[in-house]
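Below is one structure, written out as C-alpha coordinates, with a few remarks after it.
A single protein chain has been removed from this complex, and every other one stays in its place.
Here is subunit A:
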(Lines give C-alpha, C1' and ligand atoms only; values in the text may rest on other atoms or scores of the structure.)
Protein backbone atom coordinates (compact mmCIF):
# COMPACT_ATOMS: atom_id res chain seq x y z
CA UNK A 1 0.00 0.00 0.00
CA UNK A 2 1.02 3.56 -0.67
CA UNK A 3 -0.38 6.32 1.47
CA UNK A 4 -0.06 10.06 1.00
CA UNK A 5 -0.91 12.13 4.07
CA UNK A 6 -1.67 15.78 3.48
CA UNK A 7 1.22 16.16 1.08
CA UNK A 8 2.15 19.69 0.11
CA UNK A 9 4.78 20.80 -2.34
CA UNK A 10 5.90 24.36 -2.75
CA UNK A 11 8.46 25.52 -5.27
CA UNK A 12 10.20 28.81 -4.64
CA UNK A 13 10.21 31.01 -7.73
CA UNK A 14 11.46 34.46 -8.41
CA UNK A 15 7.92 35.77 -7.97
CA UNK A 16 7.33 34.11 -4.64
CA UNK A 17 6.40 30.61 -3.62
CA UNK A 18 4.24 28.54 -5.90
CA UNK A 19 2.02 25.92 -4.31
CA UNK A 20 1.98 22.97 -6.70
CA UNK A 21 0.31 20.38 -4.50
CA UNK A 22 -1.90 21.65 -1.71
CA UNK A 23 -2.65 18.97 0.86
CA UNK A 24 -3.08 15.72 -1.04
CA UNK A 25 -4.13 12.50 0.68
CA UNK A 26 -4.98 9.13 -0.78
CA UNK A 27 -4.25 5.44 -0.52
CA UNK A 28 -3.40 2.97 -3.19
CA UNK A 29 -3.57 -0.75 -2.45
CA UNK A 30 -2.09 -3.67 -4.33
CA UNK A 31 -3.69 -4.21 -7.70
CA UNK A 32 -5.39 -0.82 -7.88
CA UNK A 33 -4.77 1.44 -10.84
CA UNK A 34 -5.14 5.15 -10.44
CA UNK A 35 -5.36 7.41 -13.48
CA UNK A 36 -4.65 11.11 -13.03
CA UNK A 37 -5.99 13.79 -15.36
CA UNK A 38 -4.86 17.38 -15.30
CA UNK A 39 -3.80 20.27 -17.47
CA UNK A 40 -0.19 20.82 -18.37
CA UNK A 41 1.62 22.13 -15.33
CA UNK A 42 -1.04 20.94 -12.90
CA UNK A 43 1.62 19.07 -10.90
CA UNK A 44 1.09 15.52 -12.17
CA UNK A 45 4.75 14.81 -12.72
CA UNK A 46 5.66 16.39 -9.40
CA UNK A 47 3.23 14.03 -7.74
CA UNK A 48 4.77 11.02 -9.43
CA UNK A 49 8.23 12.10 -8.29
CA UNK A 50 6.98 12.46 -4.74
CA UNK A 51 5.40 9.00 -4.80
CA UNK A 52 8.56 7.51 -6.25
CA UNK A 53 10.58 9.05 -3.43
CA UNK A 54 12.97 10.83 -5.76
CA UNK A 55 11.74 14.14 -4.40
CA UNK A 56 10.53 15.05 -0.93
CA UNK A 57 7.30 16.82 -0.03
CA UNK A 58 7.50 20.25 1.58
CA UNK A 59 5.21 18.94 4.30
CA UNK A 60 3.13 15.81 4.84
CA UNK A 61 4.32 12.25 4.40
CA UNK A 62 4.46 9.59 1.73
CA UNK A 63 4.34 6.03 3.11
CA UNK A 64 5.37 3.15 0.92
CA UNK A 65 4.52 -0.34 2.05
CA UNK A 66 5.27 -1.89 -1.31
CA UNK A 67 8.08 -1.50 -3.77
CA UNK A 68 7.53 1.41 -6.14
CA UNK A 69 9.14 1.76 -9.54
CA UNK A 70 10.83 4.80 -10.97
CA UNK A 71 8.65 6.69 -13.48
CA UNK A 72 8.36 4.20 -16.28
CA UNK A 73 9.93 4.36 -19.70
CA UNK A 74 11.93 7.24 -18.35
CA UNK A 75 15.36 6.98 -19.93
CA UNK A 76 17.17 9.71 -18.05
CA UNK A 77 18.92 7.45 -15.58
CA UNK A 78 21.10 6.07 -18.32
CA UNK A 79 24.68 7.12 -18.29
CA UNK A 80 25.07 8.19 -21.91
CA UNK A 81 28.77 7.35 -22.13
CA UNK A 82 28.24 3.77 -21.03
CA UNK A 83 27.02 0.99 -23.27
CA UNK A 84 23.49 -0.33 -23.01
CA UNK A 85 24.93 -3.45 -21.47
CA UNK A 86 26.83 -1.55 -18.76
CA UNK A 87 23.71 0.40 -17.95
CA UNK A 88 21.80 -2.84 -17.47
CA UNK A 89 24.62 -4.03 -15.27
CA UNK A 90 24.42 -0.86 -13.17
CA UNK A 91 20.66 -1.20 -12.60
CA UNK A 92 21.09 -4.87 -11.74
CA UNK A 93 23.76 -3.99 -9.19
CA UNK A 94 21.69 -1.23 -7.60
CA UNK A 95 18.78 -3.59 -7.06
CA UNK A 96 20.91 -6.61 -6.23
CA UNK A 97 19.69 -8.66 -9.17
CA UNK A 98 21.14 -11.30 -11.40
CA UNK A 99 22.81 -9.44 -14.27
CA UNK A 100 23.02 -12.32 -16.75
CA UNK A 101 19.33 -13.10 -16.50
CA UNK A 102 18.40 -9.42 -16.84
CA UNK A 103 20.65 -8.94 -19.83
CA UNK A 104 19.01 -11.88 -21.53
CA UNK A 105 15.59 -10.35 -21.03
CA UNK A 106 16.71 -6.92 -22.25
CA UNK A 107 18.34 -8.44 -25.33
CA UNK A 108 15.25 -10.36 -26.18
CA UNK A 109 12.76 -7.58 -25.44
CA UNK A 110 14.53 -4.48 -26.75
CA UNK A 111 15.80 -6.20 -29.92
CA UNK A 112 18.78 -3.87 -29.89
CA UNK A 113 21.17 -6.65 -30.90
CA UNK A 114 24.78 -5.58 -30.95
CA UNK A 115 23.84 -1.97 -30.25
CA UNK A 116 23.82 -3.04 -26.61
CA UNK A 117 27.61 -2.95 -26.87
CA UNK A 118 27.54 0.69 -28.03
CA UNK A 119 27.36 3.78 -25.79
CA UNK A 120 23.80 4.91 -25.16
CA UNK A 121 24.62 8.37 -26.53
CA UNK A 122 24.77 6.86 -30.01
CA UNK A 123 21.19 5.57 -29.77
CA UNK A 124 18.26 7.13 -31.56
CA UNK A 125 15.38 8.26 -29.38
CA UNK A 126 13.43 5.17 -30.41
CA UNK A 127 16.27 2.85 -29.40
CA UNK A 128 16.65 4.67 -26.12
CA UNK A 129 12.95 4.26 -25.41
CA UNK A 130 13.17 0.55 -26.17
CA UNK A 131 16.09 0.10 -23.81
CA UNK A 132 14.37 2.22 -21.15
CA UNK A 133 11.21 0.18 -21.27
CA UNK A 134 13.03 -3.13 -21.23
CA UNK A 135 15.13 -2.02 -18.25
CA UNK A 136 11.98 -0.89 -16.45
CA UNK A 137 10.61 -4.39 -16.78
CA UNK A 138 13.58 -6.23 -15.28
CA UNK A 139 12.82 -5.17 -11.72
CA UNK A 140 9.54 -6.60 -10.52
CA UNK A 141 7.96 -3.76 -8.55
CA UNK A 142 4.64 -3.98 -6.72
CA UNK A 143 3.61 -0.60 -8.03
CA UNK A 144 4.48 0.98 -11.35
CA UNK A 145 4.50 4.71 -11.93
CA UNK A 146 3.70 5.57 -15.52
CA UNK A 147 4.26 9.15 -16.61
CA UNK A 148 3.10 9.64 -20.18
CA UNK A 149 4.05 6.40 -21.86
CA UNK A 150 5.35 7.83 -25.05
CA UNK A 151 4.39 6.65 -28.48
CA UNK A 152 8.01 6.21 -29.50
CA UNK A 153 8.69 3.07 -31.43
CA UNK A 154 6.52 1.25 -33.88
CA UNK A 155 3.07 -0.15 -33.27
CA UNK A 156 4.36 -3.66 -32.67
CA UNK A 157 6.73 -2.54 -29.93
CA UNK A 158 3.93 -0.54 -28.39
CA UNK A 159 1.73 -3.62 -28.32
CA UNK A 160 4.46 -5.61 -26.65
CA UNK A 161 4.92 -2.92 -24.03
CA UNK A 162 1.21 -2.92 -23.30
CA UNK A 163 1.18 -6.69 -23.05
CA UNK A 164 4.22 -6.78 -20.79
CA UNK A 165 2.81 -4.10 -18.51
CA UNK A 166 -0.96 -4.44 -18.48
CA UNK A 167 -1.41 -8.16 -19.18
CA UNK A 168 1.54 -9.88 -17.56
CA UNK A 169 1.58 -7.48 -14.63
CA UNK A 170 -2.13 -7.04 -14.24
CA UNK A 171 -1.92 -7.79 -10.52
CA UNK A 172 0.28 -4.78 -9.79
CA UNK A 173 -0.73 -1.37 -8.58
CA UNK A 174 -0.22 1.50 -10.99
CA UNK A 175 -0.36 5.26 -11.08
CA UNK A 176 -0.86 6.45 -14.64
CA UNK A 177 -0.57 9.98 -15.92
CA UNK A 178 -1.48 10.79 -19.46
CA UNK A 179 -2.76 13.68 -21.50
CA UNK A 180 -4.78 11.09 -23.38
CA UNK A 181 -8.03 10.46 -21.47
CA UNK A 182 -8.75 7.33 -23.52
CA UNK A 183 -5.57 5.70 -22.31
CA UNK A 184 -6.46 6.36 -18.70
CA UNK A 185 -10.00 5.13 -19.21
CA UNK A 186 -8.81 1.81 -20.65
CA UNK A 187 -6.17 1.00 -18.08
CA UNK A 188 -7.38 2.33 -14.74
CA UNK A 189 -9.87 1.38 -12.09
CA UNK A 190 -9.87 4.69 -10.23
CA UNK A 191 -9.57 8.20 -11.54
CA UNK A 192 -8.60 11.55 -10.13
CA UNK A 193 -8.26 15.12 -11.31
CA UNK A 194 -5.42 17.34 -10.27
CA UNK A 195 -6.34 20.99 -10.55
CA UNK A 196 -4.97 24.06 -8.78
CA UNK A 197 -3.03 21.82 -6.41
CA UNK A 198 -6.19 19.95 -5.37
CA UNK A 199 -6.84 16.29 -5.88
CA UNK A 200 -10.37 15.01 -6.51
CA UNK A 201 -11.13 11.30 -6.80
CA UNK A 202 -13.80 9.58 -8.91
CA UNK A 203 -14.97 5.97 -9.12
CA UNK A 204 -16.46 6.45 -12.54
CA UNK A 205 -14.49 7.53 -15.56
CA UNK A 206 -17.31 9.37 -17.28
CA UNK A 207 -17.97 11.47 -14.20
CA UNK A 208 -14.27 12.19 -13.86
CA UNK A 209 -13.89 13.09 -17.50
CA UNK A 210 -16.99 15.28 -17.40
CA UNK A 211 -15.56 17.18 -14.46
CA UNK A 212 -12.21 17.40 -16.21
CA UNK A 213 -13.72 18.89 -19.34
CA UNK A 214 -15.64 21.33 -17.23
CA UNK A 215 -12.45 22.44 -15.54
CA UNK A 216 -10.78 22.95 -18.89
CA UNK A 217 -13.84 24.69 -20.31
CA UNK A 218 -14.41 26.96 -17.34
CA UNK A 219 -10.80 27.89 -17.28
CA UNK A 220 -10.90 28.74 -20.97
CA UNK A 221 -13.99 30.85 -20.64
CA UNK A 222 -12.59 32.77 -17.73
CA UNK A 223 -9.55 33.57 -19.80
CA UNK A 224 -11.65 34.83 -22.65
CA UNK A 225 -13.73 36.91 -20.27
CA UNK A 226 -10.62 38.43 -18.80
CA UNK A 227 -9.42 39.24 -22.27
CA UNK A 228 -12.62 40.58 -23.77
CA UNK A 229 -11.56 44.13 -23.06
CA UNK A 230 -8.78 43.48 -25.49
CA UNK A 231 -11.10 42.21 -28.18
CA UNK A 232 -13.18 45.36 -27.71
CA UNK A 233 -10.29 47.48 -28.71
CA UNK A 234 -9.04 45.63 -31.77
CA UNK A 235 -8.60 48.31 -34.37
CA UNK A 236 -6.39 46.75 -36.90
CA UNK A 237 -5.06 43.50 -38.17
CA UNK A 238 -1.93 43.49 -35.99
CA UNK A 239 -4.01 43.59 -32.85
CA UNK A 240 -6.27 40.89 -34.11
CA UNK A 241 -3.35 38.67 -35.00
CA UNK A 242 -1.71 39.12 -31.66
CA UNK A 243 -4.94 38.53 -29.81
CA UNK A 244 -5.62 35.37 -31.78
CA UNK A 245 -2.08 34.13 -31.19
CA UNK A 246 -2.28 34.58 -27.44
CA UNK A 247 -5.64 32.97 -27.20
CA UNK A 248 -4.94 30.03 -29.49
CA UNK A 249 -1.78 29.20 -27.57
CA UNK A 250 -3.71 28.46 -24.41
CA UNK A 251 -6.78 26.88 -25.96
CA UNK A 252 -6.62 23.13 -25.50
CA UNK A 253 -9.20 22.51 -28.23
CA UNK A 254 -7.04 24.27 -30.75
CA UNK A 255 -3.91 22.49 -29.61
CA UNK A 256 -5.62 19.11 -29.74
CA UNK A 257 -6.79 19.71 -33.31
CA UNK A 258 -3.34 20.84 -34.35
CA UNK A 259 -1.74 17.78 -32.73
CA UNK A 260 -4.16 15.59 -34.59
CA UNK A 261 -3.37 17.37 -37.83
CA UNK A 262 0.40 17.15 -37.34
CA UNK A 263 0.09 13.47 -36.64
CA UNK A 264 -1.92 12.90 -39.81
CA UNK A 265 0.53 15.00 -41.77
CA UNK A 266 3.60 13.15 -40.57
CA UNK A 267 1.92 9.93 -41.53
CA UNK A 268 0.87 11.30 -44.88
CA UNK A 269 4.42 12.41 -45.60
CA UNK A 270 5.42 8.81 -45.14
CA UNK A 271 2.57 7.01 -46.86
CA UNK A 272 1.80 9.73 -49.44
CA UNK A 273 -1.76 8.42 -49.29
CA UNK A 274 -4.61 10.64 -50.39
CA UNK A 275 -6.70 9.71 -47.35
CA UNK A 276 -3.99 10.71 -44.90
CA UNK A 277 -3.64 14.12 -46.52
CA UNK A 278 -7.41 14.42 -46.39
CA UNK A 279 -7.33 13.69 -42.65
CA UNK A 280 -4.62 16.31 -42.14
CA UNK A 281 -6.61 18.84 -44.14
CA UNK A 282 -9.73 18.20 -42.07
CA UNK A 283 -7.95 18.73 -38.77
CA UNK A 284 -6.06 21.83 -39.85
CA UNK A 285 -9.25 23.31 -41.29
CA UNK A 286 -11.10 22.59 -38.04
CA UNK A 287 -8.34 24.25 -36.02
CA UNK A 288 -8.37 27.29 -38.32
CA UNK A 289 -12.14 27.53 -38.07
CA UNK A 290 -11.61 28.38 -34.39
CA UNK A 291 -8.57 30.60 -34.83
CA UNK A 292 -8.57 31.79 -38.45
CA UNK A 293 -5.60 34.11 -37.89
CA UNK A 294 -3.10 31.38 -36.99
CA UNK A 295 -1.17 32.01 -40.18
CA UNK A 296 1.43 29.25 -40.07
CA UNK A 297 -1.31 26.65 -40.20
CA UNK A 298 -2.68 28.13 -43.40
CA UNK A 299 0.65 27.26 -44.95
CA UNK A 300 0.54 23.61 -43.88
CA UNK A 301 -3.14 23.36 -44.72
CA UNK A 302 -2.13 24.57 -48.19
CA UNK A 303 0.40 21.75 -48.44
CA UNK A 304 -2.17 19.15 -47.43
CA UNK A 305 -4.59 20.45 -50.04
CA UNK A 306 -1.92 20.72 -52.73
CA UNK A 307 -0.91 17.10 -52.16
CA UNK A 308 -4.45 16.07 -52.98
CA UNK A 309 -4.17 17.88 -56.30
CA UNK A 310 -6.40 20.86 -55.52
CA UNK A 311 -4.23 23.70 -56.83
CA UNK A 312 -6.80 26.44 -56.39
CA UNK A 313 -7.53 25.43 -52.81
CA UNK A 314 -3.81 25.45 -52.09
CA UNK A 315 -3.38 28.89 -53.64
CA UNK A 316 -6.15 30.24 -51.39
CA UNK A 317 -4.35 28.94 -48.32
CA UNK A 318 -0.94 30.23 -49.36
CA UNK A 319 -2.28 33.70 -50.11
CA UNK A 320 -4.14 33.75 -46.82
CA UNK A 321 -1.02 32.78 -44.90
CA UNK A 322 0.93 35.68 -46.40
CA UNK A 323 -1.95 38.11 -45.99
CA UNK A 324 -1.96 37.33 -42.29
CA UNK A 325 1.74 37.89 -41.94
CA UNK A 326 3.44 34.57 -42.64
CA UNK A 327 6.88 35.54 -44.01
CA UNK A 328 6.63 35.65 -47.79
CA UNK A 329 9.86 33.73 -48.30
CA UNK A 330 8.27 30.71 -46.55
CA UNK A 331 5.42 30.71 -49.00
CA UNK A 332 6.66 32.13 -52.31
CA UNK A 333 8.16 28.89 -53.70
CA UNK A 334 5.02 26.95 -52.95
CA UNK A 335 2.71 29.57 -54.43
CA UNK A 336 4.82 29.83 -57.59
CA UNK A 337 4.73 26.07 -57.96
CA UNK A 338 0.98 25.99 -57.61
CA UNK A 339 0.48 28.78 -60.15
CA UNK A 340 2.86 27.14 -62.63
CA UNK A 341 0.99 23.89 -62.27
CA UNK A 342 -2.13 25.76 -63.33
CA UNK A 343 -0.29 26.64 -66.55
CA UNK A 344 0.16 30.30 -65.66
CA UNK A 345 3.12 32.62 -65.18
CA UNK A 346 3.66 33.37 -61.47
CA UNK A 347 4.90 36.85 -62.34
CA UNK A 348 1.41 37.83 -63.44
CA UNK A 349 -0.04 36.91 -60.06
CA UNK A 350 2.27 38.34 -57.42
CA UNK A 351 2.17 37.62 -53.74
CA UNK A 352 0.65 40.38 -51.62
CA UNK A 353 2.40 40.88 -48.34
CA UNK A 354 1.02 41.79 -44.98
CA UNK A 355 1.52 45.40 -43.99
CA UNK A 356 0.62 47.38 -40.93
CA UNK A 357 -2.05 49.44 -42.67
CA UNK A 358 -5.56 50.16 -41.40
CA UNK A 359 -8.04 47.36 -41.85
CA UNK A 360 -9.66 48.33 -45.18
CA UNK A 361 -6.21 48.58 -46.77
CA UNK A 362 -5.09 45.18 -45.60
CA UNK A 363 -4.50 42.32 -47.99
CA UNK A 364 -7.49 39.97 -47.76
CA UNK A 365 -7.35 36.33 -46.65
CA UNK A 366 -9.96 33.63 -46.95
CA UNK A 367 -11.60 34.37 -43.56
CA UNK A 368 -12.00 38.02 -44.62
CA UNK A 369 -13.74 36.98 -47.81
CA UNK A 370 -16.08 34.79 -45.81
CA UNK A 371 -16.77 37.48 -43.25
CA UNK A 372 -17.51 40.12 -45.89
CA UNK A 373 -19.63 37.69 -47.85
CA UNK A 374 -21.58 37.00 -44.69
CA UNK A 375 -22.30 40.68 -44.24
CA UNK A 376 -22.80 41.79 -47.84
CA UNK A 377 -24.22 38.63 -49.40
CA UNK A 378 -25.82 36.92 -46.42
CA UNK A 379 -23.72 33.77 -46.53
CA UNK A 380 -20.30 32.81 -45.26
CA UNK A 381 -20.04 30.07 -47.84
CA UNK A 382 -17.90 31.23 -50.71
CA UNK A 383 -17.00 28.80 -53.46
CA UNK A 384 -13.28 28.21 -53.94
CA UNK A 385 -13.43 29.58 -57.49
CA UNK A 386 -14.86 32.87 -56.37
CA UNK A 387 -12.72 33.13 -53.25
CA UNK A 388 -9.47 32.57 -55.09
CA UNK A 389 -10.30 35.17 -57.70
CA UNK A 390 -10.85 37.75 -54.99
CA UNK A 391 -7.55 36.84 -53.36
CA UNK A 392 -5.66 37.02 -56.63
CA UNK A 393 -7.16 40.17 -58.03
CA UNK A 394 -8.05 42.36 -55.06
CA UNK A 395 -5.21 44.03 -53.25
CA UNK A 396 -7.19 45.15 -50.23
CA UNK A 397 -10.18 44.28 -48.12
CA UNK A 398 -11.78 47.50 -49.31
CA UNK A 399 -11.46 46.30 -52.92
CA UNK A 400 -13.12 43.02 -52.05
CA UNK A 401 -15.99 44.72 -50.25
CA UNK A 402 -16.45 47.09 -53.18
CA UNK A 403 -16.69 44.19 -55.62
CA UNK A 404 -19.19 42.47 -53.37
CA UNK A 405 -21.35 45.56 -53.14
CA UNK A 406 -21.34 45.86 -56.93
CA UNK A 407 -22.60 42.29 -57.23
CA UNK A 408 -26.28 41.46 -57.58
CA UNK A 409 -26.24 39.43 -54.39
CA UNK A 410 -25.66 42.62 -52.45
CA UNK A 411 -28.93 44.07 -53.72
CA UNK A 412 -31.01 41.23 -52.32
CA UNK A 413 -29.08 41.33 -49.04
CA UNK A 414 -29.66 45.07 -48.90
CA UNK A 415 -33.33 44.57 -49.52
CA UNK A 416 -33.43 42.18 -46.57
CA UNK A 417 -31.52 44.65 -44.44
CA UNK A 418 -34.06 47.41 -44.93
CA UNK A 419 -36.94 44.96 -44.53
CA UNK A 420 -37.99 45.17 -48.15
CA UNK A 421 -37.57 41.47 -48.81
CA UNK A 422 -38.49 38.19 -47.15
CA UNK A 423 -36.17 37.01 -44.47
CA UNK A 424 -33.32 34.81 -45.52
CA UNK A 425 -34.10 31.21 -44.70
CA UNK A 426 -31.57 28.88 -46.15
CA UNK A 427 -28.39 30.74 -45.38
CA UNK A 428 -28.74 31.05 -41.67
CA UNK A 429 -29.13 27.38 -40.97
CA UNK A 430 -25.77 26.60 -42.49
CA UNK A 431 -23.99 29.00 -40.22
CA UNK A 432 -24.43 27.42 -36.83
CA UNK A 433 -20.92 26.23 -36.08
CA UNK A 434 -18.72 29.17 -35.30
CA UNK A 435 -21.23 31.97 -35.29
CA UNK A 436 -20.16 33.19 -31.82
CA UNK A 437 -16.61 33.44 -32.96
CA UNK A 438 -17.65 35.27 -36.09
CA UNK A 439 -19.76 37.74 -34.18
CA UNK A 440 -16.80 38.45 -31.91
CA UNK A 441 -14.66 39.28 -34.88
CA UNK A 442 -17.36 41.40 -36.51
CA UNK A 443 -17.76 43.38 -33.31
CA UNK A 444 -14.04 43.73 -33.01
CA UNK A 445 -13.59 44.93 -36.55
CA UNK A 446 -16.59 47.16 -37.15
CA UNK A 447 -18.11 48.09 -33.82
CA UNK A 448 -14.99 49.23 -32.06
CA UNK A 449 -14.90 51.23 -28.90
CA UNK A 450 -18.11 49.83 -27.43
CA UNK A 451 -18.18 49.49 -23.69
CA UNK A 452 -19.61 46.40 -22.00
CA UNK A 453 -23.30 47.38 -21.69
CA UNK A 454 -23.46 48.89 -25.17
CA UNK A 455 -22.01 45.71 -26.51
CA UNK A 456 -24.47 43.57 -24.54
CA UNK A 457 -27.44 45.46 -25.88
CA UNK A 458 -26.13 45.41 -29.44
CA UNK A 459 -25.48 41.66 -29.69
CA UNK A 460 -29.11 40.48 -29.77
CA UNK A 461 -29.77 42.89 -32.63
CA UNK A 462 -27.14 41.22 -34.77
CA UNK A 463 -28.66 37.75 -35.06
CA UNK A 464 -28.84 37.67 -38.84
CA UNK A 465 -26.34 38.84 -41.43
CA UNK A 466 -28.82 41.39 -42.77
CA UNK A 467 -29.10 42.88 -39.27
CA UNK A 468 -25.39 43.39 -39.24
CA UNK A 469 -25.46 45.08 -42.64
CA UNK A 470 -28.25 47.38 -41.47
CA UNK A 471 -26.41 48.39 -38.31
CA UNK A 472 -23.25 49.01 -40.26
CA UNK A 473 -25.04 51.21 -42.77
CA UNK A 474 -27.05 53.09 -40.20
CA UNK A 475 -24.05 53.83 -38.06
CA UNK A 476 -21.95 54.72 -41.08
CA UNK A 477 -19.23 52.38 -39.92
CA UNK A 478 -17.66 52.14 -43.34
CA UNK A 479 -16.66 55.79 -43.46
CA UNK A 480 -12.99 55.01 -44.01
CA UNK A 481 -13.68 52.24 -46.54
CA UNK A 482 -13.40 54.64 -49.47
CA UNK A 483 -14.15 52.30 -52.37
CA UNK A 484 -16.88 50.38 -50.61
CA UNK A 485 -18.54 53.57 -49.47
CA UNK A 486 -18.73 54.98 -52.97
CA UNK A 487 -20.03 51.70 -54.31
CA UNK A 488 -22.74 51.66 -51.66
CA UNK A 489 -23.65 55.22 -52.51
CA UNK A 490 -23.92 54.45 -56.19
CA UNK A 491 -25.94 51.34 -55.43
CA UNK A 492 -28.58 53.67 -54.03
CA UNK A 493 -28.34 53.48 -50.30
CA UNK A 494 -28.44 57.24 -49.81
CA UNK A 495 -31.76 57.54 -51.57
CA UNK A 496 -33.51 55.13 -49.23
CA UNK A 497 -32.14 56.72 -46.13
CA UNK A 498 -34.80 59.38 -45.76
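FYI, contacts are C-beta pairs under 8 Å (C-beta built on N, C-alpha and C of every residue); 3 or more make two chains touch, one makes a residue touch a chain; residues count from 1.
Just so it is clear, contacts and distances are computed from a predicted model.
Asks: Going by UniProt, what is the name of the one chain that was not included in the view, given "Cu-processing system ATP-binding protein", "ABC transporter permease", "NADH-quinone oxidoreductase subunit D" or "Cytochrome c biogenesis protein"?
Replies: For the chain not displayed, UniProt's protein name is "ABC transporter permease".
Asks: Which residue, A:139, A:256, A:289 or A:351, contacts the hidden chain when the whole complex is considered?
Replies: Residue touching the chain left out of view: A:139.
Asks: Pick out which of A:93, A:198, A:353 or A:461 touches the chain that's been left out of the picture.
Replies: Answer from the full complex: A:93 touches the omitted chain.
Asks: Would you mind spotting which of A:49, A:183 or A:255 touches the chain that isn't drawn?
Replies: Of the candidates A:49, A:183 or A:255, A:49 is in touch with the missing chain.
Asks: Suppose we count only contacts with the excluded chain; which residues of subunit A make the list?
Replies: Touch with the absent chain occurs at residues 11, 49, 52-56, 64-68, 70-71, 74, 76-77, 79, 81-82, 86, 89-91, 93-96, 139-142, 172.
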